[in-house]
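Once you've had a glance at the structure underneath, I'll fire off some questions.
Heads up, one of the protein chains got dropped from this complex, but the rest are sitting where they should.
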Amino acid sequence: MFDHLAADRVPLLLCAAFAGIELVRGLTIVVAWTYGDYWWSAAAALLRGNVLRSVLIGGGRAPRSSGEALARLRDDVSTVVEFVDESVPLAGAALFGVAALAIMSSVDPVVTLVLVLPTVAVGLIGRLMNRRIGRLHRRAAVLGAAVTGHLGEIFTGVQTIKTAGAEEAALERLRRHNRLRREAAVRDRLATDLLGTATGASIEVGIGLLLLLAAPAMRRGDFTVGDLALFTAYAGWLTALPRTIGSILARMPQAAVSARRLTELMGPGEDLSRDGGVRLHRDHPAALPPARHDPLRVLRARGLTTARGLHGVDLEIERGSFTVVTGAVGAGKTTLVRALLGLEPLTAGTICWNGAPVTDPGAFMVPGRVAYAGQVPRLFSASLRENLLLGRSAEGLERAVRLAAFDRDLARMPGGLDAVVGSRGVRLSGGQAQRATAARALVRSPDLLVVDDLSSALDVETERLLWERISGVTTLLVVSHRPAVLERADRVVVLDRGRVAGCGPLAELLETCPEMRRLWSLGPLDEPGSSAVP
Amino acid sequence: MSPVTATALALIRFDLRRYLVGGLLWMPASVLPLGGGLVLQ
């Protein structure tokens, strides 16, 4: 065009071609972008799904603050996927760069070299700055997660904060976290921008040098105004190459940090990027019901030891028996059942199911063998039916609800099983939520039902009803210190500071085990009937 | 191979077809400005 311009006429055809090329480019961008969304979404779902699988099924454990774990699944996954995604613009820029350099070299190789050199120099500088940028980014990410974590704390503990009137203090803490994160983020951003600016400046310097060098050639007529237009137009596009290289180099340490933070959530030896068959356009296959297995005859645990809490605890549970674990606060009752279920890592000890050793209790002690109702009932924002079934068929649901003594409450609830339980089940009273989790465990018809202090929020009458219905239905392992439960048990295991202080029927223990006697004599206060030996 | 490289490669591999097709679709967008420059000249 410009060579024609020098000759005083610009054909309309060329003008139309210029606009047409841009239109075609626009259309390919729409198609490529929309198509590319699939890969992006599937890659993010793959990483998130693998971490979630590890935390819910595999060897990973969620950190105590779910807000922080959420921040990792949200931001760190994006960082890793964006890093990989950047390979596409890199390829495009490289392709353009090679072709543009070829065309420009055919016009004037020396000028081309001068145009490119500053860019190469900046690329090298970027490589050198990499480690520093990585460090800055790590710090910003940690402080950012602290903000999200604190917000999570505020919103999960909102009732505690509000009833105590501690809103202002919690906000003050938020302000402090905010300030620290802000300072780190601004510094992080400045370092990245510095690299970007250096890249932009290198191109401008290149054009300046181009002018200097081209001056004599233009005077001679070897270098036309059209060539100058071509060079300046390409120079702008050429910035994309160092820019994407710089961006990839800057993202590399960030992505490494993010990948590590995600791997930290997973168990040892698990692969963050294993292809678990993520296909967004097909529905994910429904969970299979647990396979039939070797029905429980006897469960034996020997020398169970955890980092804090348990020291060489032995336990034996026979089919159909009712075992109660009891002890003072901090004796390790909850730790024992959690260790048995694989929720607490064992440092020593073995668990044998019908004599066969269990290598990974976290994966083995699950339905259809074992089900668990924890100390703190945890319900999700969904219908009560969904909360009880969690993917199982509704078969036996009514029976489970009745066994858990939850039927009367359910009948009075508007909507019954379809009633939506609010955030974390707040609309249910403590006792209702506990019996709902018991029903959730019972509907899985386990060989062994593990219950951690289920009756803590129940009135005496409801509790009696529950044990009456539940006894004899399945093998029971129960943490409790209620006399009524202890009396019902076939075998009581008394824990004292992480060791077994006694084991046997209540009546026998009251004669042989001083710790049992101590606990029993303290008894529920002011209930004369229950403090006497039966 | 560093963990992040392994992760990146796995992400590319798990749905290679879509990654490649998606990437190739972007190529015209990068190469077309070449034509624009030539037309300008």
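As written, the chain order gives the labels A and B, with residue 1 at the start of each chain.
Following the convention adopted for this analysis, a residue touches a chain if its C-beta (ideal position, glycine included) is under 8 Å from a C-beta of that chain, and two chains touch if they have at least 3 such contacts.
The definition used in the following text is that contacts and distances are computed from a predicted model.
Visitor: What is the missing chain called in its UniProt entry, if the choices are "Cytochrome c", "UxaA family hydrolase", "ABC transporter ATP-binding protein" or "Redoxin domain-containing protein"?
Guide: From the choices "Cytochrome c", "UxaA family hydrolase", "ABC transporter ATP-binding protein" or "Redoxin domain-containing protein", the unshown chain carries the UniProt name "ABC transporter ATP-binding protein".
Visitor: Hey, which of A:97, A:327 or A:498 is the one touching the hidden chain?
Guide: Within the whole complex, the residue contacting the unshown chain is A:327.
Visitor: Identify the residue among A:149, A:246, A:349 or A:504 that touches the chain left out of the display.
Guide: Checking each option in A:149, A:246, A:349 or A:504, the one touching the absent chain turns out to be A:149.
As a convention for this text, only the chains that are shown with their structure count from here on.
Visitor: Can you work out the whole-Å distance between the CA centroids of chain A and chain B?
Guide: Taking the average C-alpha coordinate of chain A and of chain B, the gap between them is 29 Å.
Visitor: List the residues on chain B that touch chain A in their complex, please.
Guide: 2-4, 6-8, 10-15, 18-19, 21-23, 25-41
Visitor: What part of chain A is in contact with chain B in the complex they form?
Guide: 1-3, 14, 17-18, 21-22, 24-25, 28-29, 31-32, 35-36, 38-39, 42-43, 46-47, 80-81, 83-84, 87-89, 91-93, 95-96, 99-100, 103, 226-227, 229-230, 233-234, 237, 240, 252, 255-256, 259-260, 263, 271-275, 278
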